[in-house]
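As you look at this complex, bear in mind that one protein chain is not there, while each of the others sits in place.
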Amino acid sequence: MQSPVEIVQHSGGVIGVSWLMIALPLLGAAILLLGGRRTDRWGHFLGVAMSLAAFVVAVVSFVEILGLPESERRRGIELYQFIPGIADMGLLIDPLSISFALLITGVGSLIHIYSVGYMSHDPDRRRFFAYLNLFVAAMLLLVLADNYVALFVGWEGVGLASYLLIGFWQFKPTAAAAAKKAFIVNRVGDFGLLIAIFTVWTTFGSVAFGDLSGATVSEAIGSGGASQGTITAIGLLLLLGACGKSAQLPLQSWLLDAMEGPTPVSALIHAATMVTAGVYLVVRSGAFFEAAPTAQLVVTIVGVATLLAGAIIGCAKDDIKKGLAGSTMSQIGYMMLGAGLGPVGYAFAIAHLITHGFFKANMFLGAGSVMHAMNDEVDMRRYGGLFSVMKVTAVTFIIGYLAIIGFPLLSGYFTKDGIIETAMEHNQILGWLAVVGAGITGFYMSRMIFMTFFGKKRWADDAHPHESPSVMTVPLVILSIGSIFLGAFLILDNRFMKFLAPAVGAPEELPAFHFVSTAGLATLALVAVGAAFAWFRYGAAEVPRVAPRGSFLTTFARRDLYGDALNETLFMRPGQWLARIAVFVDNRGIDGLVNGLAATIGGTSGRLRRVQTGYVRSYALSILFGAAVVVGALLYVGNM
Amino acid sequence: MPWLSILMAVPVLGAVGVSLTKSDKLAKQLALAVSLVVLALTGVMAAQFNPSSATRFQFAEVYDWIPRFGVHYGVGVDGIALVLIALSAVLVPIVILASWHDADGTGAAAPPKRSVKTYFALLLVLEAMMIGVFAATDVFLFYVFFEAMLIPMYFMIGSYGGAQRSYAAVKFLLYSLFGGLLMLVAVIALYVIADKGTFMFPELVGVIQDPNTQKWLFLGFFIAFAVKAPLWPFHTWLPDAAAQAPAGAAVLLVGVLDKVGTYGMLRFCLELFPDAAKFFTPLVIVLSVVGIVYGAIVAIGQTDIKRLIAYTSISHFGFIALGVFAMTAHGGAGATLYMVNHGFSTGALFLIAGFLIYRRGSSQIADYGGVQKVAPLLAGTFLIAGLSGLSLPGLSSFVSEFMVLLGTYERYAVPAIIATSGVILAAIYILWMYQRTMTGPTAESVKGFTDLNIRERWVVAPLIAVIIALGFFPKPVLDVINPAVDQTLSNVHVDQFTPAVADKKGAGQ
Amino acid sequence: MNGTIQAPTIEYALLSPMLIVFGAAIIGVLVEAFAPRYLRKSIHVPLTLLALVGAFITTILTALNGLPDKAAAMGAVAVDGPSLFIWGIILVLAFISVLLINDDEQFVAQASAVPGSTDEEEAVRSGFAQTEVYPLALFAVGGMLLFPASNDLLVMFVALEVMSLPLYLLCGLARRRRLLSQEASVKYFLLGAFSSAFFLYGMALVYGYAGSIELKAIADSLSTVTGQDTLLYIGTAMLGVGLLFKIGAAPFQAWKPDVYQGAPTAITALMASTVLVAAFGALLRVFWVALGGLEWNWQPVMWGVAILTMIVGAVLAITQTDIKRMLAYSSVAHGGFLLTGVIAIGTFAQNTQALSAILFYLAAYGFTTVGAFAVVTMVRDAGGEAGHLSRWAGLGKRSPVLAAIFAFFLLAFAGIPLTSGFFGKYAVFAAAVSGGALPLVIVGVVSSAIAAFFYVRVIVLMFFSEPAADGPTIATPTLGTSAVVALAAAATVVLGIFPQPVLDLADQAASALFIR
C-alpha cells in the first residue's frame, strides 16, 4: 500500500501563480457583470479568453508537476488567512487536483467556444459568459483548495453558478423553479458537508487536507481521540454532501430538472464537471473512508443504486437532454462506486470521470447542436433521420455513444470496465449489478441514437435542420477525439494510477488491464443485448410521435422513479403545511398571547372604569370601604 | 482626542442643523454630509485602534455624570464595540441616501408628505445614540442609551411608516420598554448588591458572586436583550415594526438597534453574571435553535416581502445568540462578526426591497413577478443580498455563520446540527421569494419599472462591495474582534476548546 | 409651674415664607374688598407673584443659614431640610401655576351667576374675571407650606384645611363647562371633608393613645405606652386614610379624575403638582417621624396600597378618553411609585436615600405636570378646551412644536431616559430596592410598562393620526402660558440630563432627615 505523500510548500514557477487559474475567470465574470451592456459586444470573447488563459496555466502547472519527483508532487500554495485560526485560503496542486483543473479548463474552454455560437442569438449572452466564467473559477477553487473550508467556498460557488445558469432563462417559470430546486436539494447535501467539516475540526483541530492524512486518522483512532463511529460519521456526512452535488440517491431529483438550463450548461456543469465534485470529495477524503469500511460500503451501495436508477430513468425519457441527464446520474454512480473501493477504485473513478467529462460533454453539445437545428425541440419523438442532415454532429455524437456504452478500445471501455472489475473483486453482488447497469446503458443510449439520427423523420412542420456553425462543431470534434483515445491513454500501463498515487495512494500491486475477463465479456454481451433490443424497438420499428402509455415500469421510470413524488409527499407538502401552521401559530399563538394580554388589561380597564359611577356617595363608600380595609389590615398585622 | 464624544456630538449637532435648514433638499444634503463626516471620523478612529493593546477599552473617557447614583459618562471601545460602531457609521450614510424620498410623499403607494427635516434629524440623533450605546462603558449610561434610542425609532416608524404604522410603532415601543424596565430593575439591583458605588462596567465585572443573585440579575438583563434582539418567543414585534417602518428605518432597526440586544448578551450577561450565564446556557441555546428553525419556517410562509425579511432576521438572531452562548472563541467571534455582517446583508435586502416597493407601492410578494426582465440590476443586487442572507460562501454572512456553528459544535453538537438545518431553510425562503418576485413572466404591474438609478446604485454598491469583501477577506475585522472576545471569555472563565485528538494527547502525557 | 407663664417663642425668620404668603393672601382679600374692580387684577398678579418670590427667597436664605436643630414655634412647625426643600418646590410650582392662572379665559366672570342667565352674560360682557382666585390660591399655597412642616397633628389638621378649602372653591370657578366645574367642586368638597373627618378621628385616637399630638411625643410613646395598641392601630389607619386621600392613593383615588377633569385647568395644574408634594411631605412626617417605630405594622398595609395604586392608576388610565382624566390617573400611578419610596424605610442611610429620592421625584414630577396641563390649556375649540382625546388627533401637524413638547412631557411621565421622570423613578426604585422592596419595584416597572401604553397612545394620536377636519385651534398663548411651558420643558430636560445639582440639594435636605 502506497500512501499519499506529504504536501510541500511551493513557491515560484507557474504553480506559484496557479491562483491565476481561479482569478482570471473570476476577473472575467466581474468585468462582464459590472461592465453591463458596454461589454455586450466583446463579452463572450473575454469569457473564452479567460477560460483559455486558465487552461494554459493549468497545462503549464501540469507540466511542472510532471517535472517534479513523485514524492514532491503535492505542492501547497499559501494565499492568505481566510478565517484566522480555522482555515487559510490555500491551494493544493497535486496530481488529483491538476487532473481536475485540466478537465475543467479544457472541457470548459471548449464549451465556452461552443457557446459563442450556441448563444449567439440570446440578448443576454454576455451574462451567460459571466456566469460560465464564474462557474469555472468556483469549480477550480473547489478542486484546488487545500482545506475543507476553502473547498466549501468553491462547492457553494459552483452551486451558485449552477443556480444562475439553470435559471438563466428566468422568464420561464419552469427554469426558475428548477434552479431553485437544484440549489435547495444541494443545500441538503451541504448540510451534511458542513457537519462533516465541523466534526473533522472538533476531532482533529484542523480542516487542512495536509493535516488529515490516513496516518493521522489511524493514529487518532489508535489513541482514542476519535472513535471509529466518529470517522464513519464523517464519512457518511461527506457522502451526504457528495450525494447532493453529484445527484446520487437520495438527492438525485434536481439533476433532471436542471436540464432547463441552456445546453452548454448541461454539458459543462451537469455532465462534465460540477456533478462530479462529489466523487472528487470522496476521493479527496480517502483518509476517512479508508478508515471507515462501513462508510465505504455505503458509498458503493449509493453508487450502484444510483447507476441503476439513472439508467432506468434514462430508458424512459423522450427528452434528449433528460435522457442524457439520467445517463449522467448513472455514470456518476459508477464513479461513486469506484470511489468507494479504495485507491484502485479512485484511479478508475477519476479516470472514468475524465473520460466521461469528454464523451458526455460531447453528447450534450451534440444534443445542443441538434436542438439548435430543430428550433429547440427536445422531444426525440420529433427527431429521427437526422444523420443525413447534420453529419458532423451525428458522427461525434455516435463516437460519444460508443464511448459510453463501452465499445471496445474507446474511452469508456477502459475506464468503466476498470470500475466494474474492481467492484467485482471487491464484492460480487455490486459487481454484477454494475454489469447490469452497463447493459441498460447499452439499451437507452442506443435508443437515443436510433430515435435521433436514424429511422423516419418525425419532425415538426416548420423544422429545417441544418448543420451547426463550425464554432460549435469544432469543439465537438475535439471532444470526440478525447472520447476515443483518452481512456486507453489513461488506463493502459496504469498510467493514471501511477500519476495519481502521490495524491491518493495506490495499491502495492498495480492491477493489470485484462482485455478479456469474465466481467468484461459479460458487460459486452449485455450491452450488445441492450443495443439490439433498442434497435428492435426504436431502430427497426416505427417510433410513435406521441409516447404510448407504457407499462408500470415505464411510468415508474418516466416519473424519475417517483423521486419527485416522494419528495413532494414527504417534504414539500408537509413543509408547506408546517410553514402555514407556523405562520398561524405566530400570528394567533405567540402574538395572540401578547395581544390577548394587552386586550385583557384593556378590558379590565374598561370594566373597572365603570366603577367610577360619578355618584359622590359611591365614592364615599369606596373611601369608607378602603378605610375599613386599612383599619382591619393594620389591626390584623398588629395583632399577629 | 475624545473620539467617541466627537462621534456622538457631530450627528447631534448635525441634527440640530438639519432641523434648522430652510429647504428639504438642503436638509437631506446636510444630513448626508454629516453622516459622511461621522464615517470619516470613525475610519480615522478605527485606524488608531490597537487590537493587541493591553488596555481593554480604548479611546476611553470617564467623567462623573451623576455621582449621587455612581453614574459616569464613561465611553470606550474594545474590538466588539468598535466594529459595531463602524457598522452604524457605515450604514447611516447609506440609509440616508436610500431614504432620500421616504418622507417626500412620492412613491407608488402615494404616502402622505411628511416633514423631511424631522426624518433626517431623527436619523442623525439615532446615529448618535447608536454610537453611544455601543461605546458606553458605564452600565447605567448603556441603559440610558438603550432606552432613549427607542424614541427616535418610534417616531420614524410611527410617522413615516406604512399603513399599520402606529400599531407597529406602539408595539415596538411597548415591547422594548417592557424589556427595558425589567432590565432597569436588574440595573438597580446590580448597583445595590454590588455595593461598589459605581456603574462602571470594568469595576462591576466579577463582583456579583452569589449564584442565585446572579441568576435573577441575569434574567433581568437577558429578557430585555432577548426582546430587543429579538429571540424567540419575544419576537413578534419585529415583523410588524420592520414591515411598517420605511426601508431605511427598518435597516437601522434590524441592522443596528437589534444588535444592541445580542451585544448586551455578550458584554453584560456573560461578563457580569458568568455563572448564571452558564446555568442558563441550555435554555438560551434551546431558544436560539428554536428561533433559527422557527423563524425560517415562518419566513417561508410569509406573503409580504418585508415581513419575510424580518423573519429571516429572527432566524439570524438565533444564530447570533447561539454563538454568544456557545461560549467558545469561535462562537463569540462568529457571533460578533455575524452582527456586523447581518447588518450589511439584511440592510441591503431591506433597502433593495424598499426600492422595489417604492416602484410598485406594495410589499406583497404576489404583486410582483418577472422583475428581472425589466430591472436586471435591481434583481441582481437583490439576489446577491439574498444570497448573503442565506450565507453563501464568498459573501460575508457565511464566515460568521460558519464560525458560529463551528464554535457551537465544539461544545454543543446536537444544537449545532439542528441549527445547521437553518442553511437549508434559508435557501428555501430566499430563493422562493426571489423566484416569486423576480423571475417568471413579467407581471403587468411591473412592466413600467425602471432599473436602479444613480442614487440607488450608490446605495447598493457599497453594501455589495462590503458583503463580498468581507466574504473573502474577513481577517481585518476578525483581528479586531478576536482579542476582545477572548478577553470576554476569560472573564467568563470557560475552558478553551481543544480538539478531541489533542485532548487525548494532553491526557496521555 | 410657678405662676409665671413663659411667653411662647416664635421664630419669625424661619416661618417667614409662610408669613409672607399668608400676609399677601390677606392683603389680597383686602384688595378684593376695597380696590376698584378694574384695578384688582393688576394689583393681584404682581402681589401674588412677588409674595411667592419673596417666600422663595426667604426659604433659600433660611436654608443658607443652616438648618435649625429643633422645631420652630414651640415645636409646632418643623422647619427642617425636607420642609425647606418641599417649600422650595411648592413655591416655584405655585409661581408657575399662577402664571397659568393669569389667563382670563380660564375663570368664570362671576361665580355666583347662574350659567346661561342674564347675570352671567352681563358679567362676561363686563370683561372681568373672578379675581378672588389669587388670594384663594395664596391661602392654599400657605396651607401647603404649613402642611408638610407641621410638627404636631393639630397644626397639620389646620394646615390641611387651609390648603383644601380654597382649592374646593377654586375648582368651581371654570369659565366654560360650568356644570362640570361645579360638580367637581362639590364632589371634592364633600369627599375632602369626609376624609378629613377620618384624619381627625385618627388623630383623636392617636391622641388617646399617646396623650399628646406632638409627633415627637407620639414617637416616644410607642415604646412606653402599653395595652392601648388597638387605639394606636386604628388611629394610624385613619390618619393614613386622610393623608392617602390627599395623595389619591387607591382605593381613595375616586375623586381625582372627576376633580381634575372638572376644575379649571390652571387650578388642576396647581393641585396636581403642589398638593401631591405637600401631601407626601405630611405623609412622610406622620409615618416616619411619629409612627416610624411602628413600621413593621404599617409597612405591609402600605405595600398593599402602593401596589393597588400603581395598578389602578395605570390600568384605568388606558381607557380614558379625556386628556385631563388620563393625566389624573397618571397622577394616581405616580403617587403609587412615590409610595414605594415611603415604604423603603430602614437604617438612617437608607432613610436619607429614600427621602432624597422622593424629594427629587416630587420636584421632577411637579414641573412636568404643570407643563403638561399648561399645554392642555392651549388646545381649544369652540366649547373651551378640547379635552377629548380624539380632538388631539393630528396635533403634531397643526402645531408641531407644542405637540413635541407635550410628547416630551408624556415621555417624562413614562420615565424614558434623558427626561426628569426617568431619574425620579430610578431614584425611588433604587431606594426601594435597597430597602428590600424588590417585588414592589417589579410591580412598579410592570405598571410603568402598562402606563407607557397610554402615554404613547396620546403621542400616536398627535403625530401618527391625520388631523380631524374641524380640529381644535391652538390658542395663541399668553406670555405667561408660554413661559410656563418653556420653564416646565426646561426643567424636564435639565433634570433629565444634569440631575446632579438637584439631587445634591435633595440629598442635603434629606441628610439630617426630619427633626423631631
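Per-chain residue numbering starts at 1, and chain names A, B and C are given in the order in which the chains are listed.
The rule is short, and it goes like this: a contact is a pair of C-beta atoms (placed from the backbone, for glycine too) under 8 Å apart; a residue touches a chain by one contact, two chains touch by 3 or more.
One rule holds in what follows: contacts and distances are computed from a predicted model.
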Which of the following is the UniProt-recorded protein name of the chain this complex doesn't show: "Cytochrome c oxidase subunit 2", "Heme exporter protein C", "NADH-quinone oxidoreductase subunit K" or "Na(+) H(+) antiporter subunit B"?
"NADH-quinone oxidoreductase subunit K"
In the intact complex, which of the presented chains make contact with the chain not displayed?
A, C
Omitted-chain contact residue, chosen from C:203, C:219, C:284 or C:431
C:203
Checked against the full complex, the residue among C:41, C:187, C:246 or C:380 that touches the missing chain is C:187
Chain A residues that touch the omitted chain in the full complex
609-610, 612-617, 620-621, 624
Could you list which residues of chain C touch the chain missing from the display?
111-112, 114-115, 154, 157-158, 161, 165, 168-169, 172, 178-180, 182-187, 189-190, 193-194, 197, 200-201, 203-205, 207-208, 211-213, 257-258, 261-262
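We adopt the following convention: only the chains that are shown with their structure count from here on.
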Count the touching C-beta pairs: is A-C or A-B ahead?
A-B
Chain occupying the middle, per Cα centroid
B
Need the CA-centroid distance for the pair chain A / chain C, whole Å please.
78
Determine the centre-to-centre distance between chain A and chain B, using the mean Cα coordinates as centres, and give it in whole Å.
36
Sort out for me which residues of chain A touch chain C in the complex.
598, 601-602, 604-606, 608-609, 612, 614, 616, 618-620, 622-623, 625-627, 629-631, 633-635, 637-639
Contact residues on chain B for chain A in the complex?
175, 233, 235-236, 294, 297-298, 300-302, 329-330, 370, 372-373, 377, 380, 387, 392-394, 398-399, 402-403, 405-406, 409-410, 413, 416-417, 420-421, 423-424, 427-428, 431-432, 434-435, 438-442, 472-475, 478-479, 482, 497-505, 508
Residues on chain A engaged by chain B in the complex (per definition of touch):
33, 36, 80-86, 89, 149, 152-153, 155-157, 160, 163, 167, 170-173, 175-177, 179-180, 183-184, 187-188, 190-191, 194-195, 197-199, 201-206, 216, 220, 223-226, 230, 575, 578-580, 582-583, 586, 590-591, 594
